[in-house]
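The complex appears here minus one protein chain, its other protein chains still in place.
Per-chain residue numbering starts at 1, and chain names A, B and C are given in the order in which the chains are listed.
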Amino acid sequence: VPDEYLRTWIGSSTPDRIMIGGRDLAADVMGNMTLTQLAFLLLTRHAPTPGQTRMLDAVLVSLADHGLTPSALAARLTYTGAPESVQGAVAAGLLGAGSVFLGPAGDTALFLAEAIGSAGDRPDLAALAVRLVTARRRAGQRIPGIGHPVHKDADPRTARLYALAAEEGLLGPHLELLGHVADAHDRQAGRHLPVNGAGAAGAALVDVGVPPGSVRGFVLIGRTAGLVAHLAEEQAEPIGMPLWLEAERRSSPE
Amino acid sequence: VPDEYLRTWIGSSTPDRIMIGGRDLAADVMGNMTLTQLAFLLLTRHAPTPGQTRMLDAVLVSLADHGLTPSALAARLTYTGAPESVQGAVAAGLLGAGSVFLGPAGDTALFLAEAIGSAGDRPDLAALAVRLVTARRRAGQRIPGIGHPVHKDADPRTARLYALAAEEGLLGPHLELLGHVADAHDRQAGRHLPVNGAGAAGAALVDVGVPPGSVRGFVLIGRTAGLVAHLAEEQAEPIGMPLWLEAERRSSPE
Amino acid sequence: VPDEYLRTWIGSSTPDRIMIGGRDLAADVMGNMTLTQLAFLLLTRHAPTPGQTRMLDAVLVSLADHGLTPSALAARLTYTGAPESVQGAVAAGLLGAGSVFLGPAGDTALFLAEAIGSAGDRPDLAALAVRLVTARRRAGQRIPGIGHPVHKDADPRTARLYALAAEEGLLGPHLELLGHVADAHDRQAGRHLPVNGAGAAGAALVDVGVPPGSVRGFVLIGRTAGLVAHLAEEQAEPIGMPLWLEAERRSSPE
Partner (left out) sequence: VPDEYLRTWIGSSTPDRIMIGGRDLAADVMGNMTLTQLAFLLLTRHAPTPGQTRMLDAVLVSLADHGLTPSALAARLTYTGAPESVQGAVAAGLLGAGSVFLGPAGDTALFLAEAIGSAGDRPDLAALAVRLVTARRRAGQRIPGIGHPVHKDADPRTARLYALAAEEGLLGPHLELLGHVADAHDRQAGRHLPVNGAGAAGAALVDVGVPPGSVRGFVLIGRTAGLVAHLAEEQAEPIGMPLWLEAERRSSPE
C-alpha cells in the first residue's frame, strides 16, 4: 500500500464540501469557532472549553508584539526591498523567532513537561524544582523560562497569566513547577530572575492541553498578527528605507 | 530631528509595562481580547464589534487550511530537513501564499475597493460590475475573485460568508459588487465561474473594515494556524521523508 | 503514465554514482568546474566558454554585496533571534531581493529581451530605444535598468561590465539596447539617469546566454555569498542586538 502515507487528518475537500478538523468547514466551523479555537482543535483533536479558549487567546495576544524587535525590524526591512510580496516579509519576521526570541516559550514547555513526565505520580513540585535548578546550574546550563533583558524585576505578562489561569481553574502543574523553579533559582543564585512572559506562556499552554512539542509552533500564530500590523504601518510610515540610509551614513568612512 | 522615523504605534515596553495598540497589554488586552480582535485593532486602531469579530474569525478559519496543498507540502518537506527550526517550516509554507494561492483574497479586495473608490457616490453596483468585466475581458485579463480549480460549480465557503455577513448586518458594497461581477462574467462569457472563497473573504474583510492593502497580510494569520497543525502532524506521521523516497524512486532511471 | 511528471534533468543519484547536469559529479564536475560554471550549465544545458565564465563571475561579484543594505540588516537581525539556524538568516536576507533591490536585474533582462524579441530581424536598436522610452514615459511607467539612489551620476559597476563584455566579445544587443535606452531617456527627460549596476548585470547575463526568465534567480547566487559573509561577521561583531536596543530606546516615550 505505497500510497497510504500521503494523507492528513487536518483538512480535505471535494467539489462541494470542505472538511477541517473532522468538521464541515462551512456548516460547522465558519461562524461558530474563532481562529484560536480552530488552532487548538487542529492540534489536539478536540475543541477548547470557554476557559481554555480564554487562556489560549491570552497567551497569543501576550506574544503578538513587543515593539521594534529584531523580528519586526527584519520584516520591515524585507518589505522595503520586496513590497509586492508581503508573505516574504512576514516569513522573514517569523524566521527570527528561534532560540533567543519566542522559541523559549516552546523550550520551557518541553523542559517542564519532560521533568514532570519523568517524576512519577504526584511529584513534590517544589522539590523537583530544586533538583532541576541544581542540575542545570551544575552543568552550567541556562534555566528556561526565567530572566528577561528588559523586564528585570517582573515581566508584566507573567502575573496576569497566573491570575487568569487561577480564575479559569487552569493553573496546573507546569505553571506551578515554573514558579518553583524561579524561586529555587533565586535562593540558589542569590539574585532575582523573574518568570518571563515567554516561559509563563509555554507553561500555560501545556496546562491548557497544547502538546509540549507544538508550543513553539503555536505561538507563531500570535506573532504573525503582530508582524502583519507592522507591515501595514510600514506601508504608511516607512522605517526600512530611512534606517538603510542612516546605516549607510553611519557605516561610511568620512 | 533625525530620530523621529524610528517609532511605532503598535507596541512598546518599559521595564514594568507593555503597551500594545494603545492599551496596557497585561491589564486590558490579556483575558479581554481574542487574537483576532487584537489583529483588527492593530490594523484599524479600533476594536471590532461582536459582529465584526464573528466575520473576521469566519474569514480566518475559512482560509486556514485546504488539505495537502503546495503550501502545506512545502512546510512539511522543510521540516524534514530542519526539524529543529519549526519557524523555518512555517515560513516556507507562508512563502507559497502568493499570486496563485491565498494572494487572490488581497487582490480581490484591492480590485473591488479601487473600483468603488473611483465610482463616485452611491454607484449602481450592477452596472459597475458590467463595466469592470467588459474592460478586463477586452484586455485579456483575469477577473479577481471568481473561479476555482476544485470547486467548479460553487465554493462552499462563499454562500456561508454571504449569509453570515447578512446576519451580522455587514453585507456591504464589496461583497455586493463581487456578486454582480460573477453574474456579469457568466452572462458575458456564457459559462459559469463561482465566486471563490478567497475572493469572498477579501470582499468581506473590506466590508468589515480591514484596509484593502492589508488584506493580503491579514489572511496569513489564518494560514499560519493551518501550517502549525500540519507540522504537528508531520512530527507524528511524516509525509516529507517518504515523499522524498518516492520522488527519488520515480525520478530515477531504471 | 501518471508518474512521468516527477522527474528532473538537473540531478539524480544511485548508490554509487551522482549525476548533475548530465555529467558524473565526482569524475567530471568536481575539480573541473567552478560553481559559476555549473550554475550556467544547469540553466542552459551547456558549459560556458572562458569568456562567458569571466562575465558570469563579474556579474555575480558585482551584486554580492552593497554594505549594510536592508537585505543584509534583515539577515543580521534574524540571526540575532535564531543563531542556531543560519539558513533562516540567509533566507531572510534573500527575501528582500524583490522588486526594489536586485529584482531590477531580472526585470531589465525581461524588458530588453521582450523588446528585442518582438522587433524583428536586425532591429535599429537606437530607434527601438526611443520608442520604448517614449511609450514608458507616456504610460507613466518607470524604465528598468536606469537610475540609482546613491550612484546618481554613474554606477561604477556599469562601465566595468561594458568594458569586460567588449574585451570578451560578448557586448551583445541587450547591453547595447540598454545604453541607447539611457541615452533616449536623458534626451527626452532633460536630466541624467545612469545605467545602474543591476540593469547592466541583467543585460550582460542575457547577452552571455542566461535565459531572461532565469536572471532574477541567477543573481541570488551572488547575493547568498554576501549574506553568508555578513552572518559570519555578525557572529564576531554583532549589529542586531545593539540595533534593537537603540531602536527600543529611540522609539520609547520618555
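Keep in mind that, in the parts below, a residue touches a chain if its C-beta (ideal position, glycine included) is under 8 Å from a C-beta of that chain, and two chains touch if they have at least 3 such contacts.
Nothing here was measured: the structure is a model prediction, and the numbers come from that model.
Q: In the complete complex, the chain left out here touches which of the visible ones?
A: Hidden chain contacts in the full assembly come out as A, B, C.
Q: Among A:L6, A:A135 or A:A166, single out the residue that touches the unshown chain.
A: Only one of A:L6, A:A135 or A:A166 touches the chain omitted from view, namely A:L6.
Q: Which one touches the absent chain: B:G51, B:G98, B:P123 or B:P211?
A: Candidates B:G51, B:G98, B:P123 or B:P211; residue touching the omitted chain: B:G98.
Q: In the full complex, which residues of chain C touch the absent chain?
A: Residue positions of chain C that touch the missing chain: 2, 5-18, 20, 25-27, 29-31, 33-36, 38-39, 42-43, 54, 57-58, 60-62, 64-68, 72, 85-88, 90-92, 94-98, 102-103, 106, 150-154, 156-157, 159-161, 164, 167, 211, 213-214, 216-218, 220-222, 224-226, 228-233, 235, 237-239, 242-243, 246.
Q: Determine and list the chain A residues touching the chain excluded from the picture.
A: Touching the missing chain: residues 3, 6-8, 12-14, 82, 84-85, 87-88, 91, 95, 247-248, 250-253.
Q: Need a quick check: the contact residues on chain B for the chain that isn't drawn.
A: 67-71, 73-74, 77-85, 88-89, 91-92, 95-103, 150, 240-241, 243-244, 247-248, 251
The definition used in the following text is that only the chains that are shown with their structure count from here on.
Q: Counting only C-beta pairs in contact, which pair of chains has the most of them?
A: By contact count, the leading interface is A-B.
Q: What is the chain whose Cα centre is as far as it gets from that of chain C?
A: The chain lying farthest from chain C is A.
Q: Could you grab the centroid distance between chain A and chain C? Build each centroid from C-alpha atoms only and quote it in angstrom.
A: Centre separation, chain A to chain C: 37 Å.
Q: Need the CA-centroid distance for the pair chain A / chain B, whole Å please.
A: 22
Q: Just curious, how far off is chain C from chain B if you go by their C-alpha centres, in Å?
A: Roughly 31 Å, centre to centre.
Q: Listing for chain B: what residues touch at least two other chains?
A: Each of 6-8, 12-14, 85, 87-88, 91, 95 in chain B touches at least two other chains.
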